[in-house]
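The complex is shown incomplete by one protein chain, all other protein chains being positioned as in the whole.
Up next, chain A:
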Amino acid sequence: MALAFDEFGRPFIILKEQEQKSRLRGLDAQKSNISAGKAVARILRTSLGPKGMDKMLQSPDGDVTITNDGATILEQMDVDNQIAKLMVELSRSQDYEIGDGTTGVVVLAGALLEKAERLLERGIHPIRIAEGYEMASRIAVEHLERVANKFEFDDTNLEPLIQTCMTTLSSKIVNRCKRSLAEIAVKAVLAVADLERKDVNLDLIKVEGKVGGKLEDTELIYGIVVDKDMSHPQMPKQIEDAKIAILTCPFEPPKPKTKHKVDIDTVEKFQTLRLQEQKYFDDMVQKCKDVGATLVICQWGFDDEANHLLMHRNLPAVRWVGGVELELIAIATGGRIVPRFQELSTEKLGKAGMVREKSFGTTKDRMLYIEHCANSRAVTIFIRGGNKMIIEETKRSLHDALCVARNLIRNKSIVYGGGSAEIACSIAVEAAADRYPGVEQYAIRAFGDALEAIPMALAENSGLQPIETLSAVKAQQIKDNNPHFGIDCNDVGTNDMREQNVFETLIGKQQQLLLATQVVKMILKIDDVISPSEY
């Protein structure tokens, strides 16, 4: 191990407590890293595509998650290996950036690592491999631009958008009602989209779930749904043309931040204090009433007395509303969040056409619907489903669909799915490889091979003969010079993805290639792993 000697032949220490650390270096380090990365990719491989299987994950506390969303699987897998953690990061960044394709990016990285291993065995230096990959990814990304199609949609013709979202949803458990969910996702995104600036703020779309009912009952609400009820059971359950005061101060006696003491030593003081207190509550309610509010939404709790006063003055109120929801309500109703009672004024009130309380099932669950808001820019997707896991999975699937719709609004370019884009890139990369002199040529060719891993996995998961199918499609692409041929996962009968209406976004695909290449480069560059050994 790392042992060095000075000029007098005495050893000196480079690594502290090195006996207790395990160390891998050189080719061994790369091999072990690659095998860890491959192991992670192997787990996700079977989840790819419309016929992909789900994974069941049991958390440390025993909760069960069933999903085939790559990011979620990796997030909850609780990995210990550092390289495996890098792969987790990889899918997470794809999730943050694009929101979809989280499984594909990991599978691709796994394939790249696998090919790199072969090249390492042949004695090619890891940095050369990394550089070759880099060049290849550039070729592939450029080629993607070439095969990409612009596609047009507007407010009247949403069909293309819906089709794209359906591609995303078809690999999830919710594919039973993918049509309606895709429509919901597209409408939600369009409702909040700023088509001028091509920007979509997904924060304005709230996804709420409630166990019970069927998946088909899932609905889009142009407004906000809050999982709260009126603070007093006898307040009105329905308010029309509500003027909403949005408060972040409690209906409670003030609690100054500075330390203070009120000393009571005489009867008079005791009595004045009491009067003060009563007046304080009265003032608070009166202020809300004075500015013309007909509904109070508060982030904090209410004192019993204040609660009754509110009820008494016929001012319905909702308490303990979370900060995020409060903001959404403020955006939707066009109101301002008011931190102090003194600052309440009429123009700061939010407006909503209808606020109502709705109850569900046989339990006492109630939710508050705020609809017909002044600013319709905030929407809620309300998911119903047979059990908690279905709802959670639907939330994740809808998130993916929303992201896809958003990406399309940002950038209207699409590529065709079903592995067709990967095959096209693979052909392009392999053709380009021969033009590069030097060792990199091999790495570029390996990259082309690795790209085939995705259509291969798709075919395998769909129960087709992977090699046969892939080679047939590839030959077809070259013969017809048409990059739209892919794997026919759903057994529709045609290989042309244009006819099957299977799209993916261009930026999503490009991001996948770039991110996977980056991570593989990073892993290849590691030649020394020092870790504390088992304790």
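One rule holds for everything that comes next: contacts are C-beta pairs under 8 Å (C-beta built on N, C-alpha and C of every residue); 3 or more make two chains touch, one makes a residue touch a chain; residues count from 1.
Note that contacts and distances are computed from a predicted model.
Engineer: Would you mind picking the UniProt name of the chain not drawn here, from "EF-hand domain-containing protein", "T-complex protein 1 subunit beta", "Alkyl transferase" or "Response regulatory domain-containing protein"?
Structural biologist: Going by its UniProt entry, the chain not pictured is "T-complex protein 1 subunit beta".
Engineer: Determine which one of A:Pro253, A:Gly292 or A:Gly438 touches the chain that has been left out.
Structural biologist: Considering all chains, including the one not shown, the answer is A:Pro253.
Engineer: From the list A:Gln76, A:Asn149, A:Thr248 or A:Asn482, pick the residue that touches the absent chain.
Structural biologist: Of the candidates A:Gln76, A:Asn149, A:Thr248 or A:Asn482, A:Gln76 is in touch with the missing chain.
Engineer: Which of A:Pro233, A:Pro437 or A:Pro532 sits in contact with the chain that's absent?
Structural biologist: Of these options, the touching residue for the absent chain is A:Pro233.
Engineer: Could I get the residues of chain A that touch the absent chain, sorted low to high?
Structural biologist: Output for chain A: 32, 35-36, 39-40, 43, 46, 51, 53-62, 64, 66, 68, 73, 76-81, 84, 173, 176, 211-215, 232-234, 252-256, 259-267, 270-271, 273-274, 276-278, 281, 303-305, 307-309, 311-312, 359, 361-364, 385-390, 463.
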